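Of the protein chains in this complex, one is absent; all others appear in place.
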Amino acid sequence: MTTIRTPWKPPGTARTGLFATNRRDRWWIAPGVQGILFTTLAGYLFFSGIVWTPLFGTAYEVDGYLSPLFSPLIAPGWLPAFISPGLLILWIPLGFRATCYYYRKAYYRFYFADPPGCAVGEPTIHKRYAMESRLPFILQNFHRFFLYLAFVPLFFLWVDAVGSLFPEGRVRLGLGSVIFFVNVVLLMGFSMSCNSLRHLAGGRLDCFSCTRRERAQHSVWQRLTALNRHHMAWAWVSFISVSLADVYVRLLALGVITDPAIRF
Amino acid sequence: MPPVTNLETHSHDVVVIGAGGAGLRAAIEAKAAGLSVGLVCKSLLGKAHTVMAEGGVAAALGNVADADSWQVHFRDTMAGGKYLNNARMAQLHAMEAPARVNELERWGAVFDRTPDGRILQRPFGGHSHARLAHVGDRTGLEMIRTLQDRAVAAGIDVYMEATITRLITGRAGATAAFGYWRATGSPILFRAKAIVLATGGIGKAYEVTSNSWEYSGDGHALAYEAGAELIDMEFVQFHPTGMVWPPGVRGLLVTEAVRGEGGILRNKDGERFMWKYLPDERRGEYAATDEEATRWVTALSEGRRTDARRPPELSTRDNVARAIYTEVKEGRGTPHGGVYLDISYLPPEHVRRKLPSMYEQFKELADVDITKGPMEVGPTTHYVMGGIRVEPDSGATTVPGLFAAGECAGGMHGANRLGGNSLSDLLVFGARAGAGATSHAINQPSGEAGFPHVDPVNVREATRELAAPLERVSGDDPYAIQRDLQATMQSLVGIFRVQADLDEALTQLAALRERGQRVQVAGGRSFNPGWDLAFELRNLITVSEAIARSARQRTESRGAHSRLDHPETDDARWGGLNSVVARAEDGTMAVSTSSLPTVPDELRALLGTAH
Partner (left out) sequence: MDTAHLRVFRGEPNEPGRYEEFDVPVEEGMVVLDALHWVQGHAAPDLAVRWNCKAAKCGSCSAEVDGRPRLTCKTRLSDFDLDQPITVEPMRAFPLIRDLVTDVSWNYAVNATIEPFKPPDDVPQSEWRWQQEDIERVQEYRKCIECFLCQDVCHVLRNHETERPFMGPRFLVRAAGLEMHPLDQADRREYLKDAGGIGYCNITKCCTEVCPEHIKITDNAIIPLKERVADEFYDPIQIVWRTLRGRRPGSAAGAELPVLPTGPGGTSDGGSS
C-alpha cells in the first residue's frame, strides 16, 4: 500500500503573518496565561532542582521530608559538587512532561506559535514545516517509554509520603505529609490519565468484548478514559503541587516556617 | 464524441442523476456489473437529503421481534399506503430490505446493537414490530457515508455540483442529460446508454417543509418533460412533527423516533389528544390506557419484551398530522401554533443517548432542553409518495432507457409512506434500477456504437434555455416567484383541500408559470443561486401543477390526501385507482387514472379479508 499518494492541497486564501486573523475574541488570553504560568513554574523548578544545590547546598531534605524533585535521592560520593543530585532523576519527569501530548499542544502554541491560536496566522519562518514527522520532534513518539520510567519516581514519592508519617519511628501527622499525599495523588492522576497509557491498557484493541481478558481491559480503558478527559487539569494541578511541595520543604529546611504537626 | 462542438461531453454506459441513497445504490450496482458509471449531483457528494434521515431504515430482520417477517412488513406497508401501493413493489421491498441492510453492514455501516450483538431495531409509526435498524438518530448519515465510500472505492466517476436541466430524448428514448457546472456555469452533456433518475422530492414547493433547496422536483419534471408518466402526485406527506419556533427553523424535522422512544403529544390544556384520533378499525393495535402505553415505553427503554401495545402517538403520519392540525385549528394549540411533544419524563441520560441530534437541535436552535421540557411541534411538508411511474422489477419508466428510483419514483408507498420505509426503498429499488439500467445498457452494442444518437438541435435548444435568464434585461425576480409559489401551495394545496381552493391554485399556478418564463437573474454564471433557482422554479411549477391537478381529480380522502368536501374514503369509486399525469400532445398537462395491477392471490391472502 505504500504506493498510495495523497494529493496536494491547492493553496487557499488565508492571510499569512504572525497573528494575522479576523478573530475578534480574545483568543490570546489562554495561551498567554498558560505561557507565563508555565515559564514561571518551569524556571523555578529548574532553579530549585539543578542550580540551587551546587550554589547553596542541600536544603531539599529536612525532618523526614524529601523534596519531590530529588526523590529517590541518589547522591553517590563521586558526584561532583557542581552537579545537583536532582539531575539524576529530574530528566525522567522532564522527559515525561516534555513529550506529553497535552504539554506538546500547550508549548507548541505558546512557545512556537505553531499555531498561536486557531485560525490565527503564524510567523512566516514556519512556512516550511515538518513537526513530528522529522527529528527532533519525531522523538515525541517515545513518550510511552518516559511513561514507563515515570512510575519509578512515582513509586518513591509514595514511599516518601508514607515515610514522612514515621520520621524516626514515631507517628507524625504534619502539614508536610498532607502536602506530600496530595502531591503524589495528583501526580498519580497525571500519569494515569496519560494518553499512551490509555492506549496501551486497552485502546489498542479493536474488539472490547471478544474475550474475558479484553472485557477486563475495556473496563480499565473506560476508567482511564474518564481520567484522560481531564488530562490538562491533571497536568496543571500536579505541576503546581510539585512546585509547592518543593517550596514547602525548602522553607522548612531554611527555617522560614515550621511544620504544623500532631505527633504521637 | 460531442454531438455539438465545444461542449464538454462525457459518455458513460450508465449515468445516474442524484447521489442520495437511491442514486448511490444504483451506481454501485451498475459499477459492480463492470460498466462505466457517471454519478451526477447538484450538491457536494454526501450532502443529499438522505444524509438528513434520522429515525432508521425499515427491514424485517426480526432481531428484536421474532414474529416479524417480510409478510408482516408487506402488510403494514400496504395498510399504511391505504392499499394504493403497487403490491409488487411493496412485496419486493419487504422481501429484499433485510438483505440490503445487511449488505450495508458488510460495507462498513455500524448500526446500534442488540444485547446479543446483532443490529438493533426500533419501533416506528405504522409498523407492527420494532423494525427500524438505526444509528442513534443519524441513520441517513451512516447510510449515505457507507454508500459514498463504497462508490468512491469502486471507482465511479462523480460529477459534483452539476445540475441537470434537460433530458435529451430521441427515437431511442432518453439519450443524454444536459446540465451545467454550478461552479463555472459552463454547460455539460452526459451521453448514456441508460439514465437513472434519483433526484428525490418536491418539498420546496411549500413554505413549511423539512426539505432543502435541492427538493425542487427536478427528476419528476425532467421525466415528465421527457414523456414519462407521474402517478399519485396528490399524495404529499405532511410529517406531523416539525419545529414551529423560532421562525428560522420552522418546518425543520423532529424525527418520529422521538415518538418511537415514547414521546407524548399534548395540547395546550395538557390533554393527550391522540386518544381521540385513533381510527376505529385499528384501535385494537394501540394501548387502551395511559398506563399500558407507559408500560410499553418502560419495556422499550429497558430493552425488554412486553405484551403492552404501543402508544397512540405511533399512529400513521397522515393521521397524527391531521390530529395536530385540527387541535391547532380548533384553538388548542401552543402560543407558536403547534402542540407539545414531551419526552422529558424519561431519564435525561437515555434521551441524550437515543436522540442525540434532536437534543442538540433543540438546544442549539431553540434554547429548549428536551430532557427538561416539551418541544413545540406542528406539521411540515416532508415527502412525496407520488412520482415517476416505474416498472417494479427494473425501475424502468415509460421512456426507453430512462429509469427511476427513490423518492422521485412513485408507486411503492401508495397514499401514505410509513416512517423508515423510504431508506429501505432507496436501497431496494436503487439496486433494482441500477440492475435494470445495467441490463438495458448491456443490451446495446458495446462501445461507441451502443450510444444512442443525440440530437444536436435539442442540445442547442437546451443551451439557449440555459443562458436565457441571464440574458434577459428585465423580468421577474426568481426569489419573489418562489415565495408566491410557496404561499399558493401552502394555503391552497395543504393538508386539507377543497375543490374551490384547488381551482384557485391552478389559476395562480398558470400565472406563476407565465412569470416563471420571464425570470431574469442578476449576476454571472459562476455559482449563482438565483440562476439555479430559475430552473428549479420551472420544475417546481410543473410538479405543483401535477399535485394540484391530481388532488382535484381525486374526490375522496385517502391517506395523506384529505378533501374537506369529500371526507370519506370512497373505495367503490377510487379504490385501486392511481392518478396519472402525463404531457398531452399539445404540451398541456393531462390528468387521468389507471387501475392498479391485480394483486396475486398469495399476496392478497396476506392482506386479510378486507382487501
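Each chain carries a letter (A and B) given by its place in the written order, and its residues are counted from 1.
Criterion: contacts are C-beta pairs under 8 Å (C-beta built on N, C-alpha and C of every residue); 3 or more make two chains touch, one makes a residue touch a chain.
The shown structure was predicted, so the numbers you read here are calculated from the model rather than taken from an experiment.
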Of B:33, B:160 or B:299, which sits in contact with the chain we cannot see? B:160
Thinking of the whole complex, not just what is shown, which of B:58, B:162, B:297 or B:366 touches the missing chain? B:366
Hidden-chain contact residue, picked from the options A:35, A:115 or A:189: A:115
Which residue numbers on subunit A touch the omitted chain? 1-2, 4-16, 21-25, 101, 104-105, 108-109, 114-115, 118-119, 121-122, 126-134, 137-138, 141-144, 195-196, 199-200, 203-211, 214-215, 218, 228-229
For subunit B, which positions touch the chain that isn't shown here? 43-49, 51-52, 62-63, 66, 102, 105-108, 110, 112-113, 115-118, 135-136, 138, 141-142, 145, 149-150, 152-153, 158, 160, 183, 212-214, 245-249, 252-253, 357, 360-361, 364-367, 477-479, 483, 521-524, 526-531
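Here is the rule we go by: only the chains that are shown with their structure count from here on.
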Any idea how many Å lie between the Cα centroids of subunit A and subunit B? 56
